[in-house]
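The next block holds one structure in the form of structure tokens; read it before the comments.
Complex shown without one protein chain; remaining protein chains in place.
Right after this comes chain A.
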Amino acid sequence: MELHDLWFVVIAVLWTGYFFLEGFDFGIGVLTKLLARDRPERRVLINTIGPVWDGNEVWLLSAAGATFAAFPEWYATLFSGFYLPLLAILICLIVRGVAFEYRVKRSGERWQRNWEHALFWCSLLPAILWGVAFGNIVHGVEIDADKEYVGGLLDLLNPYALLGGAVTLSLFTFHGAVFAALKTTGEIRYRARSCATWLGLLATGLAAAFLLWTQADQGKGSSLAVLIVALLALAVAVGAIRAGREGWSFAFSGLAIVATVAVFFLVLFPAVMPSSLDEKWSLTVSNASSSPYTLRLMSWCALIATPLVLLYQSWTYWVFRKRIGTQHLADSAH
């Protein structure tokens, strides 16, 4: 295995980490309107991710930064090519981050309600758009000989990619509902369970359609195996939440996300952004990567930093392991 292959794996791991962690953050954001019945319940949901959402989001920054360093051509083509969708994601992440921090800073009804709307929409939209983006990456987009994206915005909104968006949205919301059941106490916990059950069924159906379409189009032996893992994991996760085994369900909904992202990257390899115009214009691990020196340097950094990050982020989850219910909420506005 060459270094750029290793870095393909590292980028895949960073995206997987991002979708696993911010997946349930986005899900919780969507559930504030889907599951919560009143403001205290919305606050319970938001507080399950309160201490951790910011750290989870850094996985995205790491994925982007590592792509810049390890595959500059990929970074350049992807970010300039998907200009408007990424702009929308950026706006959402900005508003969402501020919404978390500022919502409680005033007690006015309008103030709180507006931030709650913002939180919902700015969780929903990125959850869809990341699926659309990855659908397009996997499917291939119009890249010319200069490695530039030459398609338009509407080309990105094709049925396959939109289905991808529906998959990430349903998968993240399911994952979020399981997380909510795992982290809350009281009545909302039980409603989260039943909500998770039907969300899980929806996610399973959509994921099956999308992954089988992917497999039929561009599949390989390895992607088929992982696809089966993804669908089985979803089935187990749904079964577990029905049986009230929240921890197991969360592990398996997480595994389903891991496996789905793995299918994306397995189908892609060795390309990182296939061209739909001409195969020889595709960006691949070898023609998009940095020099061996930079990759070696980055490998040391990732080798030391990533386990440490996992260690102290896990510790955070352990510190805040207690379930949250409406009785635990401090007074609003402080």
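Heads up, the rule we're going with is that a residue touches a chain if its C-beta (ideal position, glycine included) is under 8 Å from a C-beta of that chain, and two chains touch if they have at least 3 such contacts; residues count from 1.
To be clear about the criterion, contacts and distances are computed from a predicted model.
Visitor: Have a look at "Potassium-transporting ATPase potassium-binding subunit", "Cytochrome ubiquinol oxidase subunit I", "3-isopropylmalate dehydratase small subunit" or "Amino acid ABC transporter permease" and point out the UniProt protein name belonging to the hidden chain.
Guide: The missing chain's protein name, per its UniProt entry, is "Cytochrome ubiquinol oxidase subunit I".
Visitor: Hey, which of A:101, A:187 or A:279 is the one touching the hidden chain?
Guide: A:101
Visitor: Looking at A:6, A:34 or A:93, which makes contact with the chain not pictured?
Guide: Only one listed residue reaches the unshown chain, and that is A:93.
Visitor: In terms of residues, what is the contact footprint of the unshown chain on chain A?
Guide: Within chain A, the residues that touch the unshown chain are 43, 46-47, 50-55, 57-58, 60-62, 64-66, 68-73, 75-81, 83-84, 86-87, 90-91, 93-95, 97-98, 100-106, 146-150, 290-291, 293-294, 297-298, 301-302, 305-306, 309, 312-313, 316, 318-322, 324, 327-331, 334.
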